[in-house]
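For chain A:
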Amino acid sequence: MSWPIDLVILTFVIFCAIAAISVRDLLGTAILFGAYSFMMCLLWAVMGAVDVAFTEASVGAGVSTVFFVAAVFRTSRRTKD
Partner candidate 1 sequence: MNNYPAIVVIAPLLGALFAGVAAWVEDRATYPIALASLGIAAAAAVNDLITVMISGPIQYNMAGWAPPMGIEYRIDGLNALVLVLITGIAFLNLVASYKNVQQETPDRSGSFYVMYLLFVVGLVGVVSTGDLFNLYVLIEITSLSSYTMIALGDKDRGAIASLNYIFIGVIGASFYLLGVGYIYIKTGSLNMADVAAMIPAMTESSTLLVAFILCIIGVWIKMALFPLHVWLPNAYAFAPVGFARIVAPLMTKVMVYVMVRLMVSVFGYDYIFTTLSLSDGVVWMGTIAILAGGIIALSQKNLKKMMTYIIVCEIGYMVGGAWLGNELGMTGAILHIVNDALMTFALFLAVGNMVYKLDRVDITDLQGLFAKMPWTMGGFVIAAFSIVGVPPTCGFFSKWYLILGAFEAGAYHFAAALLVSSLICAVLFFKVFEVCFFEPMSEGHGHGDDHGHGHDSHGEHAAVAIEEAPVASVITLAVVSVSLIVVGLYSGTIVDRIILPFLN
Partner candidate 2 sequence: MELITSIKPLLAVLVTLLVMPVLVSSSNKPNVREGWTFVAGTIKFLLVLSMLPVILDGNQIVFTLVKIAPGADIAFRVDPLGMMFALVASALYIVTSMYSIGYMRGLNEHGQTRFVTFFALAISATIGAAFSANLLTLYLFYEILSLATYPLVTHHQDANSRVSGRRYLTFILGTSIGLVLPAMIWCYHITGTLEFSGAGIFSGQLSKPHATVLLLMFVFGFAKAGIMPFHSWLPAAMVAPTPVSALLHAVAVVKVGVFSIVRVITGIFGIEFLSSFELGAVVAGIASVTILVSSAIALSQDEFKRRLAYSTIGQLSYIVLGAALLSPKGVTGGMLHIAMHAFGKITLFFCAGAIFVATGRKYLSQMVGIGYRMPVTMTAFLIGALSIIGLPPTGGFISKWYLVLGTLEGDQMVMLFVLLTSSLLNAAYFMPIFYRAFFCTPEEAMFERKVDEAPLMCVIPLVITALISFVLFFAPQPFLNLAAMAVKGFIGG
Partner candidate 3 sequence: MKLVGFIIVCLTGGLLLYGTGELPAWGDPNSPASTHLSDDYITLALEQTEAPNLVTAVLADYRGFDTMFETAVVFCAGLACFLLLRDFRPKKDHYYRHVPTGVMLHVKNEARTVRTGREFEDMDREWVPSDTIIKTVCRILIPFIQIYALYVVAHGDFSPGGGFQGGVIFGSSLILLAISYNLKTLVKRVTEKFLGVFSSLGVLVYVGIGAIAMALGGNFLDYGKYAPIFGEHHIRALGMLGVEIGVGMAVTAVMVIIYINIVSEGRHDEGL
């Protein structure tokens, strides 16, 4: 693997993480969180952890996000922080 790809993805990951916890719309958080997970999954795939990446893709970016949206649907979308 080449380190620039690694570094770019890492930057994205950190960007998504910060965005996910600072957005004031929980649905937005859900999607950003999905993006975060997906970036993470890419990162792991790059590092050769294909199984972990696969799992993260299906769980973190997939089902978790669905649960998240479902929970937001049943609670409230707005937040103070």
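By definition in this document, contacts are C-beta pairs under 8 Å (C-beta built on N, C-alpha and C of every residue); 3 or more make two chains touch, one makes a residue touch a chain; residues count from 1.
The candidates were selected such that all candidates are chains of the complex that A comes from, given by their letters.
Every value quoted in this text rests on a predicted model; they were computed, and no experiment measured them.
Undergrad: Taking the stated C-beta criterion, I'd like to know which one of 1, 2 or 3 contacts chain A in the complex.
TA: Answer for chain A among the listed options: 3.
Undergrad: Given the complex with candidate 3, which residues does chain A contribute to the contact?
TA: Residues 50-51, 53-55, 58-59, 62-63, 66-67, 69-71, 73-74 of chain A touch candidate 3 in their complex.
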